[in-house]
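Before we start, here is the structure in question, set down as structure tokens.
All protein chains but one are shown in place.
For subunit A:
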């Protein structure tokens, strides 16, 4: 007898829904084993990561932090999921996030110290436009020259990082900063500050935008012809062509929309929680959002949940570092396992395990 994989005629719905949960459980087990090998109590470590931020002693502080950490992930992942569904692979959300942030901050710094309500809406527009424009580069290159959008969008992340450093050291440097790099702190410029809508709740405009994005993406994919075209292109590209889907327009839309959303996420971050243009402003939201998109099954509601889960592992992981002395690398490994096991369990969506007699060999 041997174990063998048999392709399902259709992907299993049950496994599609179950596999993220199963992946979380396996991650907890494997992560627990890892923590035990490091000489920590695995039950305590896992419960610190998942329980402490939500219901622990200082949950009043950590719960808002979940929104702050989760909002940009969800906002970016929603955009990415549109493209991923259509087979358009934007890997460069990190770069679009940076350029969106720089565009938004640029508007704020240009208006400083003008105190007018119009500044913040203009920053939002600039943020979205900046991200959109950065996303258009791989889109147009792909349409015009057939370049690979995966490579181009990824490379543009490094270009954006250099741009960020140049801005923090040059044009956007705080004139009152004694020559040190970094812009003015936007948190101290009320007209541009993306403050919590209710104090200390973590609920800033980026959270609102993420919620709206989830709802709009849900409607788009479920009810709108464009959403139908996106799904069709991803699932059956040939059929999509026969159905009159214009692949060029779809590429422009997917890269543009995901760029704009990533740009918005960057703008809300730089005007709120981060506060200033600094060399190390970006911390990898654009890459983590790829995990979030897949963990959420490329479904808007799933992405919202996955984004919050990812935020939970970040914040819980930090608490475990501080309280239990777990090394940062162990936490990163724990997060990596989540995607790894998800992909592994996903096999069961398309295949079923069968015990088959050993085939007769000739």
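Just so it is clear, contacts are C-beta pairs under 8 Å (C-beta built on N, C-alpha and C of every residue); 3 or more make two chains touch, one makes a residue touch a chain; residues count from 1.
Quick note on the criterion: contacts and distances are computed from a predicted model.
Trainee: UniProt protein name for the omitted subunit, picking from "Nucleoside-binding protein", "Fe-S cluster assembly ATPase SufC", "NADH-quinone oxidoreductase subunit L" or "Cytochrome-c oxidase"?
Mentor: Choosing among "Nucleoside-binding protein", "Fe-S cluster assembly ATPase SufC", "NADH-quinone oxidoreductase subunit L" or "Cytochrome-c oxidase", the correct UniProt name is "Nucleoside-binding protein".
Trainee: Consider the whole complex, including the chain that is not shown, and state which of A:116, A:178, A:225 or A:355 touches that chain.
Mentor: A:178
Trainee: Out of A:21, A:37, A:198 or A:343, point to the residue that touches the absent chain in the complete complex.
Mentor: A:198
Trainee: Please identify which residue in A:28, A:68 or A:209 touches the non-displayed chain.
Mentor: Only one of A:28, A:68 or A:209 touches the chain omitted from view, namely A:68.
Trainee: Pick out which of A:170, A:244 or A:357 touches the chain that's been left out of the picture.
Mentor: From the options A:170, A:244 or A:357, the contact with the absent chain belongs to A:170.
Trainee: What subunit A residues would touch the chain not displayed?
Mentor: With respect to the unshown chain, the touching residues of subunit A are 57-58, 60-61, 65, 68, 162, 165-166, 169-170, 178-182, 185, 187, 198-201, 269, 273-276, 278-281, 283, 315, 318-319, 321-323, 325, 327-329.
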